[in-house]
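Input: one structure, supplied below.
One chain of protein is taken out of this complex; the other chains stay put.
Read from first to last, the chains carry the letters A and B; within each, the first residue is number 1.
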Amino acid sequence: MTDAALPAIRISEAADELESPTRRALRRLFKRKGAVAGLVVISIFILLALFAPLVAPYDPIATSWSLVRKPPSTLHWFGTDDLGRDVLARVMYGARASLLAGAISVTIALSIGVPLGLLSGYRGGFIDALISRITDAMLACPFLILAIALSAFLGPSLGNAMIAIGVSATPIFIRLTRGQVMAVKVEDYVEAARAMGNPRWRIALFHILPNIMPALLVQATLSIAAAIIAEAALSFLGLGQQPPAPSWGSMLNAAQRFLTNAPWMAIWPGLAIFLVVLSLNLVGDGLRDALDPRAR
Amino acid sequence: MKIVRLLVATAALCVALGTSVQAQTTLRIGIAEDPDVLDPSLGRTYVGRIVFSAFCDKLFDIDEKLNIVPQLALSHETSADGKEMTIKLRPGVKFHDGEPLDAEAAKFSIERHMTFPGSFRKSELASVDHVEVVDPLTIKLVLKTPFSPLLSQLTDRSGMMVSPKAAKEAGDKFGLHPVCAGPYKFVERVQQDRMVFEKFADYWNKDNVFIDRIVYQPIVDATVRLANLKSGGLDLAERILATDLKDVRADSNLVLSTAPELGYLGLTINVANDKTKGALSQSEKVRQALDLSIDREALNQVVFNGEFTPGNQWVSPAHPYYQKAFPIRPRDVEKAKALLKEAGVKLPVSVDMMLPKGAENEAVAQVVQSMAAEAGFDLKIRLIEFATSFKQAQAGEFQIFQINWSGRIDPDGNSYVFLHTKAPQNDGGYSNPEADKLMEDARAISDPEQRKAIYEKLTKILLNDEPIIYLYHRKLLFAHTKKLEGYRQMPDGLVRVIGLKLK
Partner (left out) sequence: MLSFLARRLAQLVPTLFFVSILIFSLQHLLPGDPALVMAGEERDPAVIEQLRKQYRLDQPIPVQYFFWVKGVLSGDFGESLRVKAPVLQLIAQKLPVTLQLGSMAIVIAFLIGIPAGIVSAVKKGTAWDYGANLFALWGISTPNFWLGIMLIFLFSIKLGWLPASGYVPLSENWRASLASTIMPAFVLGNAIAAVLMRHTRSAMLQVLESDYVRTARAKGLSERSVILKHAMRNALTPVITLGALELGTLLSGAVLTEQIFSIPGFGKLIVDAVFNRDYAVVQGVVLVTATIYITLNLVADIAYILVNPRLRA
């Protein structure tokens, strides 16, 4: 039999085996233009938030009675709000509140949700049943109602809003982690680790957790997007960032009365939320595609 | 052929009949919230009072100048010692269920306000000892002590008459289907959606009622409420935003109707209940300094486009009881700084400022914060839910409480409950025996001139002690379609439906 009769071996298969999973995922991620655009936009906003004091043209809480509700001009690119404050500066500083709200609430949700999900999925039995029922109960309550009630309970402030959103988002992570753990714990490498005598916590931490990271990462990205919108909603209801510190949601709250008189007060923070959340969603979707083991 | 002609004739007749019947006129009113229970003894919301004025008449009413005028009662007479008030009722008045309004019914209604479990009218009628029937059309209220504001209470919910038969049958469910004696009667209510009323055929003043139906629709968002009015979805809307007035005035289809309100917005200072012993509670000089650091005109201009009225007393400058001897002090940052120095406080003075959430409220607070900063105050704004605000206020967990009061016709209603020692709404714990005596004297006398003289002394004390820093008085801003004729806005903020016509 000559070589020609054999089916051609894909050279790339060899190359695939040499590439680390992380590299492969990153490569696939960057192939999706939407995800790349999203990453760029998010990075810009993160930089803006970090360097706001250096970049912002004005003090975001400096009021000016003579400059109330002025339309965009060369002096104030985004116009001024109802107390004469520069909208551009407030959007930049507001990025801090909104991005922080997204990141911290999801961190809270991960810190509570993942361990509980690991426990529930790996141990099984009564603990699993208990945690699952509580998770179901929390999921059965509308997310925003939970967040509003928790926020009201803790008291209106940005920090409390983050806690409220984080706790309300926890059940999603519990359920996701649990599902992933149950799928992974029957895999060979887990069996092998157990056969070698590893204690359960070690298996959970070092063998299972790293393998469910991709799914968690995707969900975390999408949850940050949802958390930013939730922060806007809570601030809109007066339960989030306290005045005069800016946040995109509280800016929208104040802008609502001036839609016909001063629409720029609503357009810019709304646009900011839209861009950040859209980018996060694109990156999340891109990550899901990139980390999908079934894709070519 | 004959059948066809018959059918055509019938059809033509139906069409003719249909068009000959006058289209029902409906007045659609947009209110800012959904009222609570439509029971005059149990209701406590301001929007509830707006709805009441369409279907529940009271003993007396007010005119634009805040004079008392007859409604279900024709006249009143107070005895020389002030302890008896004789009221003559209007003859021939019927309730919506046909029952007559006689002295027994009036006695029942007032006693219901006084004794029904959960009645919110108890404190308003606290001065009444009992009600006597003199003759079928006359009742006598016997008081425990003289109380001149009583008459003005009878122009509001405490004076509303309910059908004894319906009230006895329904008990505390009366509010689900109320039966009163007003120009319109209750048809239906869909919570948070609408309340429908239709013309009462046997109303005592039915010749002046022209519109067939009234529908109240709660629309929380002020922008949306105005949008509805502009697009023709509503005929009348309350609480137009001051910043939307330019828009309303420019719209040729809309008419603006305004009146100065009876209430105020002020900063209640925690003078005696402050566990943290903040600077504001220690010396009236600090409070005066805060007062002087605020530019009320600028505040009015920035937040309300200059439409509202700055104020410094518990009644507005347009009110007959305003003390002209004490006009609003203009902003004086230098004097404020000097006062703070005299008081010996460390700058900046950190203050916990609590206020219920609401966009306009927050704007006012931020303006005050910004102005006070120049004099050396660091006001830390703390938004709070309305439901929590009263509890924290009562517990004294604030240093400044920015809150408004909707206002009462009698000046006693704007002062006593906030400033008298241990009064229910005296959250700051202000207590000045001199002021107490003045307030008690004023409510025992009926003569307006004498009362005004007493209140002048009270104003002097208050402007020194500064337990409440009054900031401004709203203008009641109502807008309606120009198809609505005969509407005049009254200072109590209610919508009176007599004499209204829809073109």
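As a convention for this text, a residue touches a chain if its C-beta (ideal position, glycine included) is under 8 Å from a C-beta of that chain, and two chains touch if they have at least 3 such contacts.
None of these values were measured; they are calculated from a predicted model.
Peer 1: Touching the left-out chain: which of B:53, B:109, B:148 or B:228?
Peer 2: Looking across B:53, B:109, B:148 or B:228, the contact with the absent chain belongs to B:228.
Peer 1: Which subunit A residues touch the hidden chain?
Peer 2: The missing chain touches subunit A at positions 32-34, 132-134, 136-146, 148-150, 152-153, 155, 225-226, 229, 232-233, 236-237, 249, 252, 256, 259-260, 263, 266, 270, 273-274, 277-278, 281-282, 285, 288, 294.
Peer 1: Which positions on subunit B touch the chain that was left off?
Peer 2: Contact residues on subunit B toward the absent chain are 34, 36-37, 39, 42, 44-45, 117-120, 122-124, 172-173, 175-176, 190-193, 217-221, 223-225, 227-228, 230-231, 233, 385-392, 394, 405-406, 417, 424-425.
Just so we're on the same page, only the chains that are shown with their structure count from here on.
Peer 1: Which residues, counting only subunit B, touch subunit A once they are in their complex?
Peer 2: It is residues 221-223, 241, 243-244, 246-247, 298, 301-303, 357-360, 362-363, 365-367, 369-370, 381-385, 388 of subunit B that touch subunit A.
Peer 1: In the complex formed with subunit B, which residues of subunit A make contact?
Peer 2: Residues of subunit A touching subunit B: 63, 65, 68, 82-84, 152, 155-156, 237-239, 242-244, 253-254, 256-261.
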